[in-house]
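Complex shown without one protein chain; remaining protein chains in place.
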Amino acid sequence: MIRVAVQSAAIDVAAALAAHDAGGHGASASFIGRVRGDGGLVELFLDHHPVLTANGLEDLAAQAGARWRLEALTLIHRVGAMAPGDTIVLVLASSAHRAEALAACEFLIDRLKTDVMLWKRESFADGRSAWVEQRETDHDRAGRWG
Amino acid sequence: MIRVAVQSAAIDVAAALAAHDAGGHGASASFIGRVRGDGGLVELFLDHHPVLTANGLEDLAAQAGARWRLEALTLIHRVGAMAPGDTIVLVLASSAHRAEALAACEFLIDRLKTDVMLWKRESFADGRSAWVEQRETDHDRAGRWG
Amino acid sequence: MRIAYFAWVRERMGVAEEMVALPEGIATVGDLVGWLAARDARGAGAFAEPHRIRAALGGAMVGPEALIGDADEVALFPPVTGG
Partner (left out) sequence: MRIAYFAWVRERMGVAEEMVALPEGIATVGDLVGWLAARDARGAGAFAEPHRIRAALGGAMVGPEALIGDADEVALFPPVTGG
């Protein structure tokens, strides 16, 4: 079962885990990414393109499904305005085999950082606000998957 | 915060996640291992040594804490009799940085398979019951960490 | 045809999208970006550095040489900055 969602509502990790998996899979790997309050950040805003963003997530999910034997895959990305501590992204990958669940989860979170159409704006306690520039480190990690 | 547990009670993943993390960490990676019903398996029994098993988990947690910058680590292993679908093991690793959370989670689940004092007995629907022999593949994976 | 803007391109243009009738001679995405940069001050602010602009046509990423043809939407935005 593949489930992909782009939503402005808060991500409910426990509910997503329950929906992902009724308990039958051998191994489930997950990744939860949260907004960090580094440097006095008070708001993270994620702009998105409804079609491009959803297509990007669906394409990534399909790539993971082709590369590994997955029994279930959940990919939820939040967009809009978020506060520190809020969950931005949730990846859940289940397989009969732990190595495949772990590899798929890591692949997905690395690729999400570069391949999906999202734009970040950071706002700080001192009133500064700026769109984030592309980071080379994300590209380095994503490039490992060839 | 490091939390390590060996328990015969069922593992409550949602409760463990809530206890692990009040929402402040940048990245959380998890691994959930479950009993597979392959080949007509009806019961998995895990024998353990109360001191050695707990020491092994604590040692692994300490190794992960020394290797990566982790903000929280939860390691829960179930022992005793389990049915297919039951959660055997839960690893939760949180860090400010996703690469560290992911690497720690993978390290821990690989090492759990070889370094922790546990003995598996499988019982099948046809009445067969046997202690599992050591598997080379687990050693291969664990060896990657040097 | 609709042009949709995202992130700082949207902020500099002051609108999320607009409907335009393409003038004669504007055939590619690169042509469109050049035309918007020359059209007014907002366009100059958003599109002064075309190498920082990415584009999508009908839901697919394209380069500046892509022909707009009868696309319903051209989306213009900065490089993505991930999830």
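Think of it as A, B and C in the order they're written, each chain with its own count starting at 1.
Everything that follows uses one rule, which is that a contact is a pair of C-beta atoms (placed from the backbone, for glycine too) under 8 Å apart; a residue touches a chain by one contact, two chains touch by 3 or more.
Keep in mind that what you see is a predicted model, and the values were worked out from it rather than measured.
**Q** Missing chain touches which shown chains?
**A** Across all of the complex, the chain we cannot see touches B.
**Q** Which candidate, B:V4, B:L17 or B:V116, sits in contact with the chain we can't see?
**A** B:V116
**Q** Residue by residue, what part of subunit B touches the chain that was omitted?
**A** 33, 46-49, 51-52, 55, 77, 88-89, 112-121, 131-135, 138
Heads up, the rule we're going with is that only the chains that are shown with their structure count from here on.
**Q** Using each chain's Cα centroid, which is most distant from the centroid of subunit C?
**A** Greatest centre separation from subunit C goes to chain B.
**Q** Indicate the whole-number Å distance between the mean C-alpha point of subunit A and the mean C-alpha point of subunit C.
**A** 27
**Q** Could you give the separation in Å between the centres of subunit B and subunit C, each centre being the mean of its C-alpha atoms?
**A** That gives a centre separation of 51 Å.
**Q** Where in subunit B do residues touch at least two different other chains?
**A** Within subunit B, no residue contacts more than one other chain.
**Q** Among the residues of subunit C, which are close enough to touch at least two other chains?
**A** Within subunit C, no residue touches at least two other chains.
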